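Missing here is one protein chain; the remaining ones are kept as they sit in the complex.
Chain lettering (A and B) follows the sequence in which the chains are written, and residue indices restart at 1 in each chain.
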Amino acid sequence: MTTSAATALPEPNYLSAGWTLRSWLLTKDHKRIAILYMVSVTLFFVLGGLFAFLARLELLTPAGDMVTADVYNRLFTMHGVIMVFFFLIPSVPAVLGNFLVPLMIGAKDLAFPRINLLSWYLFMIGGTITVVAILFGGVDTGWTFYTPYSTVYSNSHVVLTVIGVFINGFSSILTGLNFIVTIHRMRAPGLTWFRLPLFIWAHYATSLIMILGTPVVAITLLLVAVERLLHLGIFDPALGGDPVLFQHLFWFYSHPAVYIMILPSMGVISELIAAFARKKVFGYHFVAFASIAIAIIGFLVWGHHMFVSGQSIYAGLVFSVLSMLVAIPSAVKVFNWTATLHQGSISRETPMLYALGFIGLFTIGGLTGVMLATAGIDVHVHDTYFVVAHFHYIMVGGAIMGYLGGLHYWWPKITGRLYPRFWSKISALLVFVGFNLTFFPQFILGYLGMPRRYWSYPEEFQVLNVLSTAGATILGVGYVFPLVYLLYSLKRGAAAGDNPWGAAGLEWQTTSPPPTFNFEEEPVVTGGPYDFSNVKEALFDE
Amino acid sequence: MSSVSADHGPRHHPALAHHFEDLEQQKEASSFGMWVFLVTEIMFFGGLFCAYLIYRRANFAAFAEASATLDITLGAFNTAVLIGSSLTMALAVWSAQMSRRKLVVLFLLATFVLGGVFLGVKVVEYGHKFHEHHVPGRHFEWNDEATEAGAEMFVSLYFAMTGLHASHMVVGMALILFLLVPAWRGRYGRDYYNPIECFGLYWHFVDIVWIFLFPLLYLIGRHGVPGAH
Partner (left out) sequence: MTDHVVSRKIYLLVFLALMVGTAITVWVAFFDLGAANDAIMLTIAVVKATLVVLFFMHVRYSGRLIALTVGSGILFLLILLALALSDYVTRGWVALGR
């Protein structure tokens, strides 16, 4: 435990640089923009979580007795739309990426600070429009907006929601653009590509996907809105249109989108494993290239969402094989993280707990992904809870654990404060237990044949559903705890100092919180990342 | 702004932003940034090209028939106009690199005028289409039942693709207006002409989209199709 009772933070720092609303809302400082995002994605997370919780409450009983089927359709749709577009896609890149990318490469800011701020405003505008759509009754098409239901038959607020998502897409594109240019053009002297932290490689790969994929879903959603408003027939079979074409265009982005959601968290995990095993990541080059490989191969597999859509069997075969291929770089990362742990000086700090949880849960999610890529299996479990469990293992057991781990790791740097470590470990435990209790039963349910997006189900599935809802409750509590103690730490936490974890990395060589322009003097890099030889010990003795 | 201020050299160029080392880095960053943005535009239009190719393959006869109703003279004229505007834009960049202030303004204005001509012709073409009821949706009318669905699909794609293209031109022309005032004041010269260069990249891209749109939309099966002119 730290003996320092000092709560005074180093001055001047980016937080104390201005206290007015204007200084926040018109900031060009990437660190402040990261905080703006942090607050807003948290709000969206709570909203998305609320919808999930309501759906899970309905599923406590086999009969559809809490809400009508129509309302249930809206609940799971809004859960999906908000979680995917307004939480998972922005969370790690827009919060941790925005804060850390310039720091990690020794730059004063991102390449385009005003575009960065614009990014946040687009996110907020898109999010607000979507919330307005919710207030008017929401959408019932599923977050996938399949046609012709979304364009012709649905009586819900498709156009409004789709516009909100469309605008948000540009937020994502601008973030990716900013990261790519920054990483290429603004690295500190001596910081060659292979001296970059793996967090940077992961965000670079993510940005490639944002740039190449997002515009396609943007034009597709635009077409959905136009079709719905003007009664065109682009996706409507009654007018000669092809609903499968919608699926091609939609999944061309939405599959790579899942890599947008997981790659940044993988970048976080690389940092956490290195820091808390106090050892450089095993096979650095392999992990770096694996990020790029995931990004590229990820664009070649989208048809695995369409095995039963009427897509040609031959194309399905090709997509199936390519989908198996994309698992390989992810596996490489898991092996390398594990190898890093071997003979490392392991610490049981909270960020490490999240990282270890990630490795296990992501592996399960990834392996079930390979099962789904096998077309013969997918035919049986498509649109069942098996798929739901698979992607929640990756998105929640993987991506969100990465986000929370990163938040707990860099919180001292971002705020200058230490949080209560005991409660943070309790939370991590609750999240891990709650998560598994929620989603493991869903693998079984799906395998037994329970369809997804259904609000009632046969009696024999009730026990598993009750377990799942119980787990969701525990998970929810686990998520509330950090909200409380992290906010508490802002007022009562001890000052963290420059480097409380004894970690390597340029971000730890400046004050906590950093000054507005990040470094007193521009750093010059002379060696690779994860070099612990010159770093002092951590504050804590775990 | 925080009290920690970046250290400026004695000859700090007014256009240099604080977080960049020097004008060179800033220029490299802005050009590269514009190119990355253009990649997103390639994919944005790309979705429509994908839909177009798939439906053309499925409805070739109808597409040919519908394409023949477009005015090839106006289309070819517009293609020439846009190519001309790319020339004037390239010359605007050249003028900035040569610090020829008045030429910069002249060529920007020429680009603007040519863009305006293009859009004017498009208004005329859209007018024809509305008049003939070749508009997608409830008011579509077509005299050949066999090709009606395919023709409406063509018309939907025609308006979607040329409409998206035209809206990019409108944005471009608005941006030219924003460049004119600083250009007139001599802000762009040998040392700093990023905005002209970056805008030029955008304008040329919009030209390239049209280079593909023209043959794909106007010239399907022109030979031997009744009514082709």
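By our rule, a contact is a pair of C-beta atoms (placed from the backbone, for glycine too) under 8 Å apart; a residue touches a chain by one contact, two chains touch by 3 or more.
Computed from a predicted structure; not experimentally measured.
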item: Touch with the omitted chain, as defined above, among B:Ala15, B:Ile42, B:Ala61 or B:Leu180; value: B:Ile42
item: Omitted-chain contact residue, chosen from B:Ala15, B:Ile54 or B:Leu106; value: B:Ile54
item: Chain not shown: contacting residue from A:Gly49, A:Gly97, A:Gly303 or A:Gly402; value: A:Gly303
item: Option touching the unshown chain, where B:Met89, B:Leu108 or B:Ile196 are the choices; value: B:Met89
item: Interface with the undisplayed chain - residues on subunit B; value: 23-24, 27, 31-32, 35-36, 38-39, 42-43, 46-47, 49-50, 53-54, 57-58, 72, 76, 79-80, 83-84, 86-87, 89-91, 94, 97-98, 190-191, 197, 200-201, 204-205, 207-208, 211-212, 214-215, 219, 221-224, 228
item: For subunit A, the residues touching the chain missing from this view; value: 184, 208, 212, 216, 244-245, 248-249, 252, 299-300, 302-303, 311-315, 318
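Everything below uses one rule, namely that only the chains that are shown with their structure count from here on.
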item: Centroid spacing, where centroids are CA-atom means, of subunit A and subunit B in whole angstrom; value: 35
item: Contacting residues of subunit A [partner subunit B, same complex]; value: 12, 14, 17-18, 107-113, 173, 177-178, 180-181, 184-186, 211-216, 218-220, 223, 226, 230-234, 239-242, 245, 248-249, 252, 515-517, 520
item: Residues of subunit B that touch subunit A when the two form their complex; value: 1-4, 6, 17-20, 25, 28-29, 32-33, 36-37, 39-41, 43-48, 50-51, 54-55, 58-59, 136-138, 149-150, 152-153, 156-157, 160, 164
